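Just one protein chain is left out here, and the rest sit where they should.
Chains: A and B, in written order; residue numbering restarts at 1 for each.
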Amino acid sequence: MRDWRRVKERIFLAVTSILAMVAVAPLFHIIASVAIRGGGVLYRAGLDFLTSQPAPPGSSMLGGIGPALLGTLWLALLTSAIGIPLSVLTAVFIVEFKDHPLARLAKVFTSSLLEIPTVLIGMLVFLTIVSMMGHYSLLAGSIALAIVMLPYTVSYVERAMEEVPRTYREAGYSIGMTRSQVVFDVVMGIARRGVAAGVVIGLAKIVSETAPLLFTIGSARSSYPMSMKDVFEPGDAVPLLIFQFAQTPYQNWQDLAWGAALILTVIVLALFAAMKLIVREVHL
Amino acid sequence: MDNTGKMPAGDRRLFYSLAPAAVISMGILVVMTVLFIYYSIPAVRVYGAKLITTSTWSPSEYGEPSYGLLIPILGTLISSIIAVVIALPLALSAVFFTEEVLPRSMGSVRSAFASLIEAMTGIPTIVYGLWGLMVLSPFLRDNVYQPLYRYLGFIPLFSCEPVTGSTILTAGILLSIMITPFIYAVVRQSYNQVPRTYKEAILALGATRYEYARILFGMIKPAILAGALIGFGRAAGETVAVALVVGNTFNPPTCILSPSYTVSALIANQFANAPLYPYMVNVLVLGGLILLVLGIISNILGVMYLARVRYVA
Partner (left out) sequence: MDLVEVRVSRLNVWIGGKHILKDVYLKASPGSVTAVMGPSGSGKSTLIRVINRLIDLVPGARVEGEVLLGGINALREDPYIVRRLTGMVFQEPNPFPHMTIYDNVAIGPKLHGLARSRRELDSIVEWALKKAHLWDEVKDRLHDYPYQLSGGQKQRLSLARALALKPRVLLLDEPTANIDPVSTTKIERSIMEYAKEAMATVLIVTHTPQQAARISDQILFIYQGRVVEYGPTRELVLHPKNSLTRKFLGGEV
């Protein structure tokens, strides 16, 4: 009787350990696949990979993902310009006026955005911004991405602000600061690492998003957006290029997708690492 | 109750300068819901219940197009259920492994394992999709689906010949990999909230670690349910990774070895060209509305279950 219980325990421990390994195994396989296949492509294409346009489909040439990479940079920039102020100000409002009904609504509604499939955000922007402008544009894509970013950044900034001990607020008021001085000079100053972490995590989320871009930026695979006026034109982005090239039967485009996946993974992991570093160095 | 009236002038100025941002942020979901309902109405008016009870999808620029979302809706449900069924044991094992199997003395190994799983949420979904399409699908077709069909083909679920690796089952498996870390995070948090004294009491009774796990996971059952629901919501809404591996074909997903469709994949593939066809935008927006409702409901339920754990502990 007692031995049977022991045996069951053994089996259970073995099974859970194996399943736990199975749970993380895909991570290694994905990273290895991306590193090997993408690395091979990058090695073959050289620096051109970062700057050239994709070669024609089916050709023996590779070309590169220049326009998509530049597009992703523009998207990150524009999304930050729209998304950071919007999320930070919303978070401040939610924290500072938490008893006001508007703040409570804002909190519930923005955090619900987290649970909404991002493809729907693409649909929303298509039905509003794109149909108003009459064509796809990097701007429309950035608006969609800013909406994707919003709930992440709002909740991080909110938490960072809540963590500032109350006594610093009191100290601020006691020397005659106004509410906005207390918020922006004291609370945000003390919480600045948390705020920065929220912004970085938001960026890490949006640079790899594909679904919101499907019906918003078009895929202008050969144009290099260079100035602010190109923002109103269609563009391309790295994740969108991967999505579309992966589905083609052309070897050289599939290779480009792998190379692009490596670049994208590196960017995202770097942003996550940056976030961890920012958070760790906090001291009060 | 509006209390802006009582605020000092300085506060009121801050209130009114921040309020627009809050209103915009809040308005996004409201506008989305209203707009989606508004766009869905014509589709419902023209096609009625047929939209979700039939499965013909023949858009036409001129004649009489007919649209039925039955297959994609079933596809979404079945692939997400497969995902949860696979991910749940993986996530629970991973929680038990981090918290109980790895010895307390190996704190750094534990946190390393936990951050590995966390890192899985950081991998872009499009990279999951690319890997799923190019690596996972061919592997599953040759090593899993073929044998399943050959030896278990008498079971209806496995009764169709796997021609490609892009099937509803592949979508489910890929989704399970993607949602495991989310379920893990939800369950682990509750697991750690169980007071130490309970854990010690169970061990003091002379329970084996198997019995211990059964009791502990029993205590946090609502959290496990919550994790499953939240994972289900994520799986149902996932778009690009699924669109790459589900096969994008209007086959009924009753045999899980055949290519099929999900609502999100249908939207991803067809929405951009939808304005060319009468009512297609409306029908696809209705599909989006279904996803919206599914996502919100599974999340609300999940949060409710989570709240119940806190009450117990």
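Throughout what follows, a residue touches a chain if its C-beta (ideal position, glycine included) is under 8 Å from a C-beta of that chain, and two chains touch if they have at least 3 such contacts.
Since we're looking at a predicted model, the values are computed, not measured.
**Student:** Among A:177, A:196 or A:279, which one touches the chain that has been omitted from the display?
**Tutor:** Touching the chain that is not displayed is residue A:177.
**Student:** Out of B:10, B:59, B:89 or B:252, which touches the unshown chain?
**Tutor:** B:10
**Student:** In terms of residues, what is the contact footprint of the unshown chain on subunit B?
**Tutor:** 8-10
**Student:** I need the residue numbers on subunit A that touch the omitted chain, in ascending order.
**Tutor:** Counting only subunit A, the missing chain is touched by 99, 165, 167-178, 181, 185-186, 189-190, 192, 283-284.
One rule holds for everything that comes next: only the chains that are shown with their structure count from here on.
**Student:** Counting in whole Å, what is the centre-to-centre distance of subunit A and subunit B, each centre being its mean C-alpha position?
**Tutor:** 18
**Student:** Give the list of subunit A residues in touch with subunit B in this complex.
**Tutor:** Within the complex, subunit A contacts subunit B at residues 5-6, 8-9, 11-13, 15-20, 22-24, 26-27, 29-31, 33-34, 37, 85-87, 89-90, 92-94, 96-97, 99-103, 105-106, 109-110, 112-113, 115-124, 126-128, 147, 150, 154, 178-180, 183, 204, 208, 210-211, 214-215, 239, 242-243, 246-247, 254, 257-258, 261, 264-265, 268-269, 272.
**Student:** Write out the stretch or stretches of subunit B touching subunit A in their complex.
**Tutor:** It is residues 1-4, 8, 10-11, 13-15, 17-19, 21-26, 28-32, 35-36, 39, 89-94, 96-98, 101, 113, 116-117, 119-120, 122-131, 133-135, 177, 180, 184, 208-211, 213, 233, 236-240, 243-244, 264, 267-268, 271-272, 284-285, 288, 291-292, 295-296, 298-299 of subunit B that touch subunit A.
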